[in-house]
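In this view, the complex is presented without one of its protein chains, the others remaining in place.
Right after this comes chain A.
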Amino acid sequence: MASLKEIKTRISSTKKTKQITKAMEMVSAAKLNKAQNRAESFQPYTDKIREVVTSIAAGTEGVSHPMLEDRPEIKKTGYIVITSDRGLCGAYNSGLLRETMRLINKRHSSPDEYGIVVIGRVGRDFFKKRNMPIYQEITGLPDQPEYTDIKSIAATTVEMFEDELFDEVYLHYNHFVSAISQVVTEAKLLPLTDLGEEVENTEDSGESSEPVGNLDYIYEPDAGTILEQLLPHYAESLIFGALLDGKASEFGARMSAMRSATDNADNMIDDLTLSYNRARQAAITQEINEIVGGAAAQS
């Protein structure tokens, strides 16, 4: 059995670790709250754009745009992978990256067939180590990112699609379900073929985004020009939406990871305290034995 002093040191160090994990849990909870609010306040923006784009695409005949149509031949696929900058958030990154790797390995036989746009340090290091083709990367995003923070990377990715460098683009991120549950999600970003069905991906927006009748809009200057301007915006806003969703998931994952770490520390302290008491008791018993033995020998 370990010595009394050793156990004591272990108890105190576990207690300190527990303090840290507890603090991190609370910080994450606060950040999660903020991130959720952000995601909520962003929702109307995408909903509105989608509504207008859908009504233009549906209501006007003879309007088409390269971003709305499937390309006959897929030469290169782009993946936007949203990870976190820091670890200590459970399976948040590993689950996502595993799924991405699985899909890439299943779909593509050579690195020429895909390209990766990665957000977050963990993902970047992961792909770099495996020598996978990273086209763009962004790290060190703030906890509550603003639209301008990712505007350039989003715009460049959309441009890559327009320039036919990518023939389709997927988004990989953790969708926030609740504080204890995040689901690895793959969403097709481009081409925007499923405008009508898009709504079901964001359950909470169901009622608000219902198009109110089919209004006959006047388009200034004309529908084609507006689509041309609107679609890149829409795609960019989808990327931003996924990022906000991913951030909320990150804090949720970190919060539950830290909670279980705190619980573990509690259990460990209990066990250690028990063995500390046992060791102390054993030491006392031994001491008494020695005294009694000594006394018996003298008489």
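A few remarks follow.
Just so it is clear, a contact is a pair of C-beta atoms (placed from the backbone, for glycine too) under 8 Å apart; a residue touches a chain by one contact, two chains touch by 3 or more; residues count from 1.
Note that in this section contacts and distances are computed from a predicted model.
Hidden chain, UniProt protein name from the list "ATP synthase epsilon chain", "Metallophosphatase", "Putative aldouronate transport system permease protein" or "ABC transporter ATP-binding protein": "ATP synthase epsilon chain". Here the missing chain is touched by one residue of A:Met24, A:Ile56, A:Ile153 or A:Ala279, and it is A:Ile56.
Contact with the chain that does not appear here is found for just one residue of A:Thr148, A:Ser178 or A:Gln298, A:Thr148. Even with one chain removed from view, chain A keeps its contact list with that chain: residues 38, 41-42, 44-45, 48-49, 52, 56, 146-148, 151, 212, 215-221, 225-226, 229-230, 233, 237, 240.
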